[in-house]
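Sending over a structure as structure tokens; questions will come in a sec.
Only one protein chain is missing from this complex, and each of the others stays in its spot.
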Amino acid sequence: MQSEFGRIGKRLFAEGLIGASFGNMSVRSGTGFFITRSGSYLDCPKSPVFVPMDGDVPEDASSEYRVHRAVYRSTDHQAVIHAHPPHAIALSLSCDRIVPMDVEGLTLAPVIPVVVGVCGSDELAGRIARGLQECRVTVARGHGTFAAGKSLDEAYLFTSLAEHSCRILVLAGAYGRRQD
Amino acid sequence: MQSEFGRIGKRLFAEGLIGASFGNMSVRSGTGFFITRSGSYLDCPKSPVFVPMDGDVPEDASSEYRVHRAVYRSTDHQAVIHAHPPHAIALSLSCDRIVPMDVEGLTLAPVIPVVVGVCGSDELAGRIARGLQECRVTVARGHGTFAAGKSLDEAYLFTSLAEHSCRILVLAGAYGRRQD
Amino acid sequence: MQSEFGRIGKRLFAEGLIGASFGNMSVRSGTGFFITRSGSYLDCPKSPVFVPMDGDVPEDASSEYRVHRAVYRSTDHQAVIHAHPPHAIALSLSCDRIVPMDVEGLTLAPVIPVVVGVCGSDELAGRIARGLQECRVTVARGHGTFAAGKSLDEAYLFTSLAEHSCRILVLAGAYGRRQD
Partner (left out) sequence: MQSEFGRIGKRLFAEGLIGASFGNMSVRSGTGFFITRSGSYLDCPKSPVFVPMDGDVPEDASSEYRVHRAVYRSTDHQAVIHAHPPHAIALSLSCDRIVPMDVEGLTLAPVIPVVVGVCGSDELAGRIARGLQECRVTVARGHGTFAAGKSLDEAYLFTSLAEHSCRILVLAGAYGRRQD
């Protein structure tokens, strides 16, 4: 599993979707999920740690475990990735949802929810989980994307897609005009 | 052939011309062509599949096979690459053709056609094929580039060139003014 | 130690935080510190050289050793990285401090000092050292970031963070308006 995490982490880093040791990812497993460790480089992660659906959480689990837990509790998603794509974050600062103009975005994520809340709070976790029921990717305002799917590959696809769509919006000068 | 596809795919990914498992490429062969599989990462592709010029198409062939087939039917091109270069896509949203300002673009692709149509339709496929008779690279509006040539290397060259020329246009602030 | 320097240098280069042989880094050791050599590529550095806290400096030590020495003298930081992140440098040209809008920046570096002075002067070195007492990263106007921490990994984290926050500010169009 560590090599699967590393394979996707290398792609996230190479595409500029994460920097340094930011970001985290998890895969559902039995009565919980495996998540990357706090401070781990996603492109060369240490072995992920198991977080149960309820109860105590290992100390070195990523501090974003609350969001991942909320997503697994309320959806059927099998994997979750949190990343820091710059164009998606920039757009999220001034809109409540992101409406792609490119064909891939229009097809696969026609309305990307933007949610707000205090980082690490159960309230924000709940909002992200609800966002991921509507769309495979949701942006926490000013913070980053959370994408989910049947596998890490699918969660990565939606992370890359969201940043691509947001970059097109910025380059097309649509930012601040078409978003509302 | 798989290693040739992978060699070019790695370059496309490293230059940011594709992300995740987006994009596809093919090489003409006998009475058809080999194309990358649906959902395959171009930088580490599975073995490409053969698509005949007429008739049934293998289930896991890239869903863009219609465009590739239309190009091989109506031109002498030996290879086709579809990519998602962000500047080319952004420019394509508001113009019917792209006129480069840089010397390489002016020399090798002085008028890059922008075509419209429903993704996956025969109509769009025909328009892209016609575009590739005028210029080695054509942009499907809001979707991405299709480039063709004697080899994957040449199709890659025109993909890279188109994005380079479009990036210069955006950086020079020509976008929205000189395009018409 | 050379491999530790190289590991972090490769990350700085891959993220675009340094180019060519620009940038330098050091780690405190006993009565001085080890610093990269002048003209060395940080992603494949030669063995770093020892600079004592006082007295003569080896000829091939990075010419920025003054800043590193000033930081170690006046703080408890164990490692220092100087890089050239383009968005941070661009923002620094027109403001006295950088105020991030993204959550990571707001949390970890809410006010990033921008200092001025002649490169290579003790005056600038002193100002950077003071900046690094307030925040883990400081920008020398028009020149680049200096980040510090318990380790090279931590100094790298703050370098990456500063560029990320500045890129968000630029993309959000906040540059020239919210900064003062």
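Per-chain residue numbering starts at 1, and chain names A, B and C are given in the order in which the chains are listed.
Keep in mind that, in the parts below, contacts are C-beta pairs under 8 Å (C-beta built on N, C-alpha and C of every residue); 3 or more make two chains touch, one makes a residue touch a chain.
This one's a predicted model, so the numbers in the text were calculated from it and none came from an experiment.
Touch, as defined at the top, links the missing chain to these shown chains in the whole complex: B, C.
On the side of subunit C, touch with the chain left out of the figure occurs at residues 13-14, 16, 19-22, 84, 86-87, 89-90, 93-94, 119, 140, 142-144, 170, 175-176. In the full complex, subunit B contacts the hidden chain through residues 11, 14-15, 101-104, 106-107, 153, 156-157, 159-161, 163-164, 167-168, 171-173.
Here is the rule we go by: only the chains that are shown with their structure count from here on.
If you sketch which chains touch which, the chains link end to end in a single open path, with no loop closing it.
Chain-level centrality, scored on Cα centres against the all-protein Cα centre, points to A. Here subunit A and subunit C face each other with different sets of residues for the most part; under half of the interface numbers are shared between them. Among the remaining chains, the Cα-based centre furthest from that of subunit C is the centre of B.
Here the CA centre of subunit B is 41 Å from the CA centre of subunit C. Computed centre separation for the pair subunit A/subunit C is 29 angstrom, with centres defined by C-alpha atoms. Residues of subunit A in contact with two or more other chains: 14.
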